[in-house]
Every structure is written in structure tokens, then in C-alpha cells.
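Missing here is one protein chain; the remaining ones are kept as they sit in the complex.
So, chain A:
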Amino acid sequence: MAAASGKPRKPKSDPDAAWGNNPDGRPASTPRSTPKPPAKKTGTGRKRSSGGGGSKPPRSLGWFGSLLMWMIRLGILGAVILAASLVYLDSQMREQFEGRKWTLPARVYARPLQLYPGQLLSSEQLGAELQWTDYHPVGGSPRPGTFERVGDRWTIYRRDFVFWDGPEPAHRVELTLNGGRVDRLWVDGADQALVRLEPQYIGGIFPAHNEDRELVKLDQVPSELLGALVVTEDKDFFNHWGISLRGIARAMMANVEAGSFVQGGSTLTQQLVKNFYLSEERSLARKGREAMMAILMELHYSKGDILQSYINEVYLGQSGRRAIHGFALASRFYFGKPMSELDVGEMATLVGLVKGASYYNPKKHPQRAQERRDLVLTLMRDNGVITEDQYQQAIKRPLTTSDSKRAGQREYPAFLELVKAQLKEDYKQEDLENEGLNIFTTLDPWIQNSLEAAATAQLAALEKGRANLTDQLETAAVITSIDGGEVRALLGSRRPGYFGFNRAVNARRPIGSLAKPVVYLAALESGRFNWGSPLDDSPLRVEMPGAPVWTPQNYDRKSHGVVPMVDALAGSYNLSTARMGLRVGLDNVVAEFRSLGVTEDIKPYPSLLLGSLELSPLQVAAMYQPLAAQGFRMPMRTVEGVTTQQGQTLSSYAASGEQVVDPMNVAWLRYGLEQVVERGTARKLLTRLPGPLAGKTGTSDDQRDAWFAGFDNRHLGVIWVGRDDNQTMPFAGAGAALPIWMDTFAKAGVDPLPPQAQMVQVVVDAQGNQLGEGCIGTLYPFPPERVDGNAQPCRTTQDTESGLLEWLMRQVE
């Protein structure tokens, strides 16, 4: 037997030539002959004897004869039924085996990490992204999938990968980091402008059975792994015809000795048949069908075909809802590397899983898994699959698996839901579930990771010491790139890996003061207000026919008198904002919401001005996107491109959008949002982050929802914190949501907003009137077209100063 007598040879190109066998996969020394059909001697013998008497009438045989005749008839009938069953089973088996054996779920990837000189990139981020993409630190980075760091110099042996815009070969990438940026970059020793790492796998779009696998051909499987599989599971694989009588006898003896079912006598072929066509039912009938189909399979297909199918089919573990099938995917799942990078011990561990993927799970039961690994290693050595030296090296190594928290080990259900929603416009669900498509998305794992860490820490801090709040708080968040609308991170729950209610997309909650920037934008656009316009913050009572009297209050339950408009926004004053909004007109405010892309039903009630509108965090992000992007509204985008399993591009997507608000007015509004951070309700941000930044806190009635929406020069983030039961919380937006934003941006990197050079500084008096040159008042920014050219200049500053001096002198006298 090839596997037992020596180390198997790896097949070259023809999988059927595996193990140095004939094209049918058998060793050269065991030529295959056509199996003989089962003989039916009894039936044919009786026929011959009964029908061979010439014209002489048959002699009566009595009751015994009748019984015999009936038995013959039944035998013939049974043979016909058996033949029909065989034909049926044969056709069934061939149909599936020769057609597409498996449905392949779409594989979803994060964005690739682009590397170029000048790029913002910390050592921490690069190290983390390499780890998440299953790179291993090895001195000299000798093979794809390894890296080495010496100070600020990194050498990364990037794997080959088929991106959505084409395949790229493996490269040795070297780079230096300096001051948090990429300083220089070399690829294969030559200066290079741009290179990208392959993206992380972040999940799949699975059919109902949730099977996931990565298909490989036999010649891609290490020969040691094949050898380990055969010597462990089916030593006679290359000699039997689908069933092994020796194996069955061995199993029966073991079971009799144990007094229970402890060992199966199934060959690899039978196991494959069972996995492919039959249930887990333990019955003789099922076993019979399994044996027949195994024989039929061996009749039709080569050993190489069968082995290749087995390698791809076998169940090897579970990751949440995802069933891990095949050695290729199991290799990535347990060890974070492709099969070609496995060492002998890791191969043995995977083969050990065949007996019981859950029982021998190396992540959950490392001791059991190691014992099983060692047994497989021993079999490999004893059967010549590995040498004694290899065995000694492997057996001494501890069993280590990859980190369960790394990206390839988990999924991002909230983000995936959004991906599916976008793809639904162009693809059928069954294609996504079955065709093995590759989906390249916009998810930035570094930002996602930062967001998850910040949310987890912040919710724990909020609940600390408040027993009634323990595990009651929930959160949802969206982070997008402001110039492209790409969704970079999405949190649908405080448990990021949870496949449940996606609050970021589906939870519609009152947005509170996050509505105010829209009201202020409408006011600025109206031409009747500027940031210096005085607003009355005294108590307000609005009566409307058929509706209860509306009496809003400030968060601190106080009135602030007459305040400049910018103070009203910075301090998030409700009374002054409501008065201003009513002057602007509710219809105009509704129109502003519409222009910012809100498609929900918006009732023109006064409470709209203070955020009674209910939106999801994703909808809020879409609404704020034009405010961060100079009035340019872009659809939220999660997908960059889609390729077939073979890498052929099916779709690629690029940013698009439309100018929905005058950029000057948006720039004007940004001043107010910067003041919120500079000296208003979000001033806490600048205790940790460099400004300017723009943002707005929000808290709904009775503190049921805490919000923060803010942006730097690159990203917009919207954070919500609340309770699923809609109960009140002892927090406002600044206390609950803002810290998550702050921690996320502190870790992911913040890029302060650039100055708005197009704005003109104008002196404004206490009534909000623009004053001319030399006048005393407060400076506020204005768009150039809003500057009043007729404003009368006052005396020069020098005159003013001398006038003041004269006045002081007179007072002294």
C-alpha cells in the first residue's frame, strides 16, 4: 500500500496521478479490474432446470415445490428491485458528483491596506493589520505570509492575491515608518510608489446550511497531509473497492470488545458518500445504501477524484453559525495560514479533527487535540509519511492555534447586513450564497477595531457602579469617509459578533439635538441670520390647533436670555433654537432635512426643531455626510468590487453624488459646529484630541437616547447609546456617546479640519448687524457673498483708541 510503504509523492498536475498511481489513483502495483456483478446462481439454476424438460408437462412438486417457486419469484423480484435501486443510486450519485458538488458562499473582504510614502500609519496599526491578515513574524520573512520588524523598518512578504481589479503576485515589501507616516517603500528591492496588502476575510454570505469551504485541487494539498489522512482514516484506501471488509471486521471486534459503538469501519469513500448523500442516521439500511454507493463511486471515479472531494467536503469545525468544511478553510481557521504554510504538526492536528471536530477542537480542548495530533504523527512516522527527524521535531512542538479574536476568525454581522443590502440591487441572493463570489468592501478593520474597543470600554465604564444598568445599555455606531461615503466601521450592538438586531441600520430613535445643525443651516440659508444674530432664549409656549401646547425646555432647565446664535448652537439651547426655527419656518426646515437626504416622513411640528424625528444611526450619518463634505451628498457605500470565484471582475463601484447644499453655506455652518467642540457641549473632545473638529451632541427627551455626531478632516462618526427598552438613562450625549467617538478617533487617528480660507471675518454688533471697518463688535465669519458692502465704516482703530482715551481723561477730570 502506497501510504504505508513509503512517503507518498505529491501529484504534479494531474490529480489522478497522485501518489504515483495509475490515472485512477491506484498504486501501479494494484491494477484495477472491473468488478463482477453479484452472481445469482440460485435463480438461474432453477430456471434452467425447470425450463429444460422439453414438451413434457412439469411434474408436480407438491407444497415444497410451490414454496421454492415462490422463493425464486421473490428472488427475481428482489434482484430486479436491487438492480433498479442500484441504477437509481448510481444516477443520483453521478448527478451530484459530476455536477457542482458544493455551493460556495460569497467571501467578503475588508479594504486592503494601501501603503505609499506619506501615508498616515502607526507601527501599532501596521502590526495589528498584519496579524489580522494572518502574517507571522519570522526573522528574514523568508516566505509569503511572514514579516519582520527591526525598529522602524518592516519587511513583509506579501502573499499573491486576486484583487477586484486584477491578480497581483507575491512581493517582498520593505518600508520604513517615520513620525507616524510611511517614509520609504520598496517592493522586491526597488523604490515603489504604492503597494497594498491583501485584505482580511471578514465573513461570508452563506446559504441556509451555513457551510463554508475553500476549494482546493489535490495537487495543492501537501503530500504529508494526504499521507496523514490515509494512514489515519483508511489505510487500505488504495486497495479497496469502496468498502473494506478488513476495516469492518476490525471495527466490529473493537465494538464487541467495548460493548458499544466505539469505532466505525467506514472507508474514506464511505465517509464521503455519507457526507454527500446520506444522513447521520445509524441503521443497517443506511449502512447498506452507503456501501452500495461507495462501490458505485469507486466504479466511476478515480481514487484521486474521491480523495480531492473528501479533502474539500469533510466537516472540521464550527465558528458561530459558520460550519468549517475542508482542510483548506480549516487551515486558515485554526492556524491562520493557507495549507501550503502548515507544518507537519499542524497537518496532524487537522487530520485528527476528522474523528471528531468538536471533541478534538484544538482551541477548546488543546490537551485532547494534542494527544490526537501525537497519535497521528506516530502513524505518519510508522507508515513512512514523515521521517523520524520530522517526527521528533513535530512531537516536541506545543500545539498552538491562531488568535480567536483576529479578523479571519470572526464575522462582522452588522456590516455584512449592509453589504448584502447594497449587493441586493445588483445580485440575486442565491448567487451570493452559491457562486463563490468575492466581495471587496470598504470596511477599515483598524477603525472598526478602534470603535469596538471604545464602545466596550465606555459602556462598561457607564455601567460601573450602577447595578440597575448592568448589561442594559446598548450602542450603535457608523463611521464613514467624508469624501466618498464609504462605510469604514459599523457597530450594530455592544456585542460586535452578534447576529441579531442591527441597531445601526434598524433602530430608529429620536435624534434630539442632532437635528439642530439642520435648523441652523436653514436659518443661515434664509439670509436673515448670521452667527452673531441675537436669539431669545426665554421660555416658549407654542399653541397649535388640535395639538397639545408645546413648552420646550433647556437641558439645564434655565433660560439664558438673549444670546448670539453661535452660543445657542454651541450650548445646544432649546428655547432659542426653537424660536429661531419657528421664524425660519417649519416648511423650510423640513425642506432642509429633505435636501440632506432624509426620506422619512417628516411632520412639520415645532418639536421637529429639537429632534423629535426618529432616525437610525446610519440615516443620521447619511444626513450629516453633506455637512462634512461641503454640501455634497453621497450614498453610503460598502462595496468596492465583486469578482467571480476565478477573479473575473463583475462589478466595481466608485464614489458618486450630488451637490445638494451650497458649499459656502455648509462652510458657514461648520464654524458653528466647530464652536460646539471649541467651547460648547462637546468641548471635552479637545482635552484629548487636536482641533479644530466639528460635532454636535444630542440627547432625546428624558435622556432616553444619547448621541454624538462629529467629523474631522477624513471621517464622520455617529454614535448612539441607549436602552432597548427605551427607558431613561442618567447620561446625555456628551457623557455617553461622545467618549466613544473620542476614544475611537484617538486610536484610529484624527486629522484636524483645515482652516476655511474662503470665509471673511466681519464685525457684527449685538443686534447681528454687520459693521464696517474699524467698528467695535464681535468678529464672525461670513461667506463673501453675504458680506454687506454697504456697511458704514466706523472711525479707525486709532481714532477709537484716542476717543476712548479722551473719554477716560474726562472721567478722571
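Following the convention adopted for this analysis, a contact is a pair of C-beta atoms (placed from the backbone, for glycine too) under 8 Å apart; a residue touches a chain by one contact, two chains touch by 3 or more; residues count from 1.
Throughout what follows, contacts and distances are computed from a predicted model.
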Practice item. Mind telling me which option in "Transcriptional regulator, PadR family", "Manganese/zinc/iron transport system permease protein", "Heme exporter protein B" or "Tetratricopeptide repeat protein" is what UniProt lists for the chain we can't see? Key: "Tetratricopeptide repeat protein"
Study note, to complete from the structure: Among the options A:Gly641, A:Gly698 or A:Gly768, the absent chain makes contact with A:Gly641
**Study point:** Selected residue (touches chain absent from view) among A:Gln393, A:Thr456 or A:Gln630
**Key:** A:Gln630
Check your understanding: In the full complex, which of A:Glu346, A:Glu486 or A:Glu674 touches the chain missing from this view?
Key -> A:Glu486
Review point. Among A:Pro117, A:Pro207 or A:Gly384, which residue is in contact with the omitted chain in the full complex?
Key: A:Pro117
Review point. If the missing chain were put back, which residues of chain A would it touch?
Key: 114, 116-119, 164-166, 193-194, 481-484, 486, 630, 632, 640-641, 649, 651-659, 663, 714
